[in-house]
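To start, the structure itself, in C-alpha cells.
Yeah, one chain of the complex is gone here, protein chain that is, but the others are all in their spots.
After this line comes subunit A, so read on.
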C-alpha cells in the first residue's frame, strides 16, 4: 500500500488535534508516515501510532526554532526523498501552507491549500475546497507530481487506529537558504485556557454591537459556559476591543465548528467568509435586517446586553 506523508504540528511533543485529523484522511489514501521535527519530536510517536501512523520520522535541531520555515521544508523534502509517498498532507496553518507550497515547487508538484475534505480518486486524491467566501464548493486534484495538500482543522474526525508508529531518525541536510531568516525573539501567546479558535467545536463571537473591550467579558462568559473559543469580527478587532489572533473572517481565521454564535455581528461578506461553513449558526442582533439572519438556524432579534447574560445564566443553571 502506498505511503502518505503527514507533517506533524506539535508543541514540545504534544501533537495538535488537526494533525490527528490528517491521519484519518491519510488512511483513506494509504499508510500514514508522520514527520515530526524540532524539540520533543520523538515524544509525538505515542499519539501518532494510536491514530494510524505506521512510521514516525523524527529530527531534532535548533534550526527549526531559530529560523523561519525553510529548515522545515528541507526536512520534509528529505522525508519525501526517503519515502516516495503517494501524497503529502500538511495542516493548513499559515506556516503549514508556506511549507507545503515551497515543497511542492521543489518536487515539481502542484499544491492545494485549505482542503475541507479529502478522498481517494482514480486520478489521485480529490480535495474539497470552499471558494468565494464559502459560497462555492470545488473538487480539485493535483495534475502533476505528488499531490501536496494542506487541510483545514475540523475537516475530519479524530479516529483511533492503532499502528506500529516505529520511530526512525530522519537524515536532514539543511540547504543554503535554511538560515536566511532569523527568528531573533519569540514571545509565546498567553494561554486563555480556552480551546484553539480554529479547532474548537463551539465558537462564540462578538462584533460591533459589543461596543467596547470592557463588554467582551459577556462574550467570554458565554463562551466559558459552553467550553467554547472566543472570536471577534473585524470591526471589533479594528476598534481594538479584542486581539487580532481571535479575528474570524477573510483576513482572520476561518472556522468551521459544530456551533457558531454571532453576537452583535451584522454578517458582512468579510465575516461570512470565515464562518459560513459552521454546522449550526445562531445569532443575536438588535437589527432584524442584519444579513447574518440569512445564515442562521436560530436568531434572536434583541439587545445582546439582555439576551447574552440571560443565555449564559440559563446554560449554567441547566448544567448545574
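Everything that follows uses one rule, which is that contacts are C-beta pairs under 8 Å (C-beta built on N, C-alpha and C of every residue); 3 or more make two chains touch, one makes a residue touch a chain; residues count from 1.
The rule is short, and it goes like this: contacts and distances are computed from a predicted model.
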{"item": "Choices \"ATP/GTP-binding protein\", \"Electron transfer flavoprotein subunit beta\", \"Glycosyl transferase\" or \"Carbohydrate ABC transporter membrane protein 1, CUT1 family\" - which one is the UniProt name of the chain not shown", "value": "\"Electron transfer flavoprotein subunit beta\""}
{"item": "Among A:42, A:61, A:82 or A:105, the residue in touch with the chain that has been omitted", "value": "A:105"}
{"item": "Interface residues of subunit A (partner: the chain not displayed)", "value": "11, 68-70, 73, 93-95, 97-98, 100-102, 104-106, 109-114, 126, 130-145, 177, 180-189, 196, 198, 202, 226, 244-245, 250-251, 258-259, 269-270, 273, 276, 280-282, 284, 288, 293-303, 306-315, 318-319"}
